[in-house]
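With one protein chain held back, the other chains of the complex are shown just where they sit.
Our next item is chain A:
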Amino acid sequence: MLRNKARVLFMIALSLTFGVLSACGGGASSGTSQGSGSDAKPASDNKSAPATASAKPAEFSFYFTGSQNVKDLWDTLIPMFEKATPDVKVKPVYVPSGTGAQPTYDRILAAKQAGKGSGDIDLYEDGVNYVTRGQKDDLWDTLGTDKIPNLAKVDQKIMKDVANLAVPYRSSAVILAYNGDKVKDAPTTLDELYDWIRKHPGKFAYNDPSTGGSGDSFVTTAIYKFLPEDAIHNSDPAIEKQWDQGFALLKDLGKYVYGKGIYPKKNQGTLDLLASGEVDMIPAWSDMVLDQINKGQLPKSTKMAQLKPGFNGGPTYLMVPKLSANKDAVAKFLNFILTPEAQSVIVTKMSGFPGIQLANMPQEVQDKFKDAAAGFRTFNIGDLGKDISKRWQSEVAAQ
């Protein structure tokens, strides 16, 4: 009897463990496959900053998330900063994208609610969604030029958008990437683009908006085309009623895009199609396109164009938790990040847009971004993006 029971238990254990294992496998690979492709690298962060017991250099911990290119960037910038500012040490903590930006934010929030300062997180990097969310929860410190003089070089409109709570230290924009050999006159406005898509069935692709920002941008731009211009800074759910026309347009375009309605997964999915010549035009992140042309993954004939009005692009922000104990050290770091030298690293290392205004950058950098910089728009629609993906999934993908 006992043997029998044990055996049954064992079998249950076996089958359940298998089920769980396969589920875990799925979860793990979902982590690896998010972001832009090969960013599955465990956070090996403590190497560069041993926790010094002596209190001489001020040390602060910096949590950031993103693909491998973001980690590479900070691996270059932080040693540069520490060399220039010996009295401050940075302890970077890399959270690979897809594995937990949310928990980092939750940690800051929980620490505040528990009255425990900022949870040892002194600087945090993320997109605009978390800036606005933190604004609601009153988490971020207001930043000013008194402590960070270089903030003056940043576009003040962007600073106003985030109520001076965050530093837009770099940005990238979604642009139109196309095969210059096949496409002679690229569209310059949204209407021309939609026309082009209709006239060249199967030659345009955008990725599933829930899996990558470039497809998301295409979708959002199409929806907000029919709305007043200032709607892109509105995160009030009441506006959702006005989306219908945009979704109708996307549904209609579905017949003309690649494979009559195939939306590859992830930003890289469409880039792969462009590289293999299956499509001639895609929306894509400028930094990814530039980077892949440099590495030869995309043919040299690949060209970029920004539309008017542009797709959305957006800065990535650095935020300082209000309750951080190391604000002065962080301010020094932020000031360094906004110097033209550090900004040049962003340009060379990850082909990102500088966070400071282009006029402050060397001439060659200004030339490089001539095509892509003109007219990208910053969308700040908060949680509405979630509803867009949801509705896109049920109306456009499943038509």
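Convention: a contact is a pair of C-beta atoms (placed from the backbone, for glycine too) under 8 Å apart; a residue touches a chain by one contact, two chains touch by 3 or more; residues count from 1.
FYI, contacts and distances are computed from a predicted model.
Asks: When you check the chain that is not on display against UniProt, which of "Beta-ketoacyl-[acyl-carrier-protein] synthase family protein", "Ferritin-like domain-containing protein", "Flavoprotein" or "ABC transporter permease" does it turn out to be?
Replies: Options "Beta-ketoacyl-[acyl-carrier-protein] synthase family protein", "Ferritin-like domain-containing protein", "Flavoprotein" or "ABC transporter permease" considered; the missing chain's recorded name is "ABC transporter permease".
Asks: Kindly state which of the options A:P201, A:P237, A:G277 or A:P362 is in contact with the chain not pictured.
Replies: In the complete complex, the chain left out is touched by residue A:G277.
Asks: One chain is left out of this view; which of A:E82, A:E125 or A:D208 touches it in the full complex?
Replies: From the options A:E82, A:E125 or A:D208, the contact with the absent chain belongs to A:D208.
Asks: Consider the whole complex, including the chain that is not shown, and state which of A:T142, A:Q245, A:N294 or A:Q393 touches that chain.
Replies: If we include the chain that is not displayed, A:Q393 is the one touching it.
Asks: Among A:G180, A:G261, A:P309 or A:P340, single out the residue that touches the unshown chain.
Replies: A:G261
Asks: What residue numbers in chain A mark contact with the hidden partner chain?
Replies: 2-4, 6-13, 15-20, 22-23, 25-27, 29-30, 32-34, 98, 208, 210, 259, 261-265, 276-278, 386, 389-390, 393-394, 397-398
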